[in-house]
Structure formats: structure tokens, C-alpha cells
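Here the complex is missing a single protein chain, while all its other protein chains stay put.
So, chain A:
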């Protein structure tokens, strides 16, 4: 099922949580909504589910306008951040709930509901736990039951709110791989919310980066990491360094010298240069480079992180060097960013 979010705005008591957000989700896709808290990612998920109504704009499921439909009519599977399992029901009753509350002929007989619950428990690898109560399960098991319950109603779209937020790192990684497998097997269009970039980049087909109620960038993990389209994405995803520069005649200048990068299409004047600390080319001589004095040097896992003071203003930037690289011993290092981007000065 394709989902199309068209110019959606959402206000809570006049306070805007989403400004004019549009997003196309392809059928069968696994999409991550990634952003810091307060970025509107959960609000967007709840709008798609029908737990909230948009102030403006529409949401389409396929060609149907779903914005006016209630959550029951939308037929979405929603997995809540804290699972919201019904504590007084067994695992099997939790999973069967969505079928039990159906009306008339669409409601399967009790035996069929039990069979389906067992099937789904097999799918989420919890066979045999039908009679347990939620309080008797571990966090990871509850998470799986919540997913099985959401899938029991054969939803058009599967929506997960911080699905791994409450679990410890080990279980998290395990469940991440497992969710990917389930998704590939069942082919549900799936949207999940996370504030963990590693999770988003590893798991999702496409990542939607959000900030302050807006979508900053939509793309694959490669797109997002290699070509961030805003200072926010540069700063939020992975490591980044930035320097204030000037553009003159299509050349980039740092203070009074050119650094050997040309930006023929950039507007003249003040700008900020962004690059990844690990994506730099070290130079020996310096005719067109960024040169700085080593201010600090730290060993970080397999690399050495070097902090440089640049120019008269003593701007600090970080770059990464291979551990054995001779430049790490020197007091002065010259380099040029490999992949970089200019943004207008803030």
C-alpha cells in the first residue's frame, strides 16, 4: 500500500508541530523517520495512523483519501513505544484482540483466532508462550508480541513508534535484524520512528531526516550520509567539521588564502564549509590547502582524531588520520576536504 502525505500541517493548541510536510512512501518500503526529540517524527507517524488529525493537508492510502477516516477504518498496525499490551490478557488474547472485536461475518470463529495467534507467535519466534501474561515477558518478548498483535489484523501499513527505544543495546541489535527479516518476508509497507541514526541508516530502505517540524532530507543511507543537504543533516548524521569561508570568483577562501577548492556556482560572499573529518586528503606542501597547528590528538578506536587550530582566528576543526600516519607526529598539518559542501553563512 502506497502512502502519500500531502502538505500536512499539525498544530497543538496553536503551537505548530509539523509545517507543511509532504512525503511519498512506496508500497513495501521500509522507511525510518529520524530526528531529535521535538522534530515532529512521532506526530507524523500518529497522523498517518489516524491517532491525530491534520490541521491542514491530506494523507492518502493508495488513491483513497484517508485523512477523513477514523483509525479503525484505516486498518493500520501500530506498535507503541511502550508496547501498550493489555496486561490482563494472555499473549494469545492480546494477539487475537483485533480479530475478536470485528463484527458479523468478518469475525473469524474463536478456534480460527487461536490458530492465527499461534501462527503469528511462530513468526515472531515466541511459540509456546500463548498463555503467558505481558508482565511475565522480557522487554524484547513484549516487543515481539506487540508486533504480532499489530500484524494480526492484516494491516495495510505497519507503523512503529521507537520500536527498540526501551531495550538494551544487545537486544536492540538482534531485534533490528529480525525486524528487517520479517519485513522482507511479509512485505508490509513499514514506517518506524527512531532517534537513533545507526538504527535508521542500517535498517531502512530510505531515511526521512526531520527537524523542528520539517523534513530536512529524504534518501537512502548513502544519500543521507554522503550528500547531506543542510547544515542540520551534516551535524545530526555522523561527524562533521565546519569552517567559515568566503567565496570569491568561484574560489573558496579561508581568511586571506585560497584553499584549492572551487565552487563556480556558489554565490559570492560569506559561507560555511562542511566536511566529514575522515574524508580529507592530507597534503605535504601547502599551495591551496587548509593548514593548522595540532592542538589535541586523541586515539579513537581504529583512527586518530586530531584537532587543528586554523589561521589567525584559531578556528578549531577535527580531522581523522590513520593511526600510523606520520602527520600525526607533526605540529602542523595541511589537508583538503575530499567531499564537502558550502552553505550560506548562518
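Just so it is clear, contacts are C-beta pairs under 8 Å (C-beta built on N, C-alpha and C of every residue); 3 or more make two chains touch, one makes a residue touch a chain; residues count from 1.
Assume contacts and distances are computed from a predicted model.
Colleague: If you look up the hidden chain in UniProt, what protein name do you find among "Biotin-independent malonate decarboxylase subunit beta", "Sulfate transport system permease protein CysW", "Sn-glycerol-3-phosphate ABC transporter ATP-binding protein UgpC" or "Copper resistance protein B"?
Modeller: "Sulfate transport system permease protein CysW"
Colleague: Consider the whole complex, including the chain that is not shown, and state which of A:26, A:102 or A:177 touches that chain.
Modeller: With A:26, A:102 or A:177 as choices, the missing chain is touched by A:102.
Colleague: Considering the whole complex, which of A:3, A:59, A:113 or A:129 touches the chain not shown?
Modeller: Residue touching the absent chain, from the options given: A:129.
Colleague: Of the residues A:1, A:51, A:266 or A:282, which one touches the chain left out of the display?
Modeller: A:51
Colleague: Take the complete complex as the reference. Which residues in chain A touch the chain that isn't displayed?
Modeller: These residues touch the chain not displayed: 49, 51, 71-72, 75-78, 80, 82, 84-88, 97-98, 101-102, 128-129, 131-136, 142, 149-150, 152-153.
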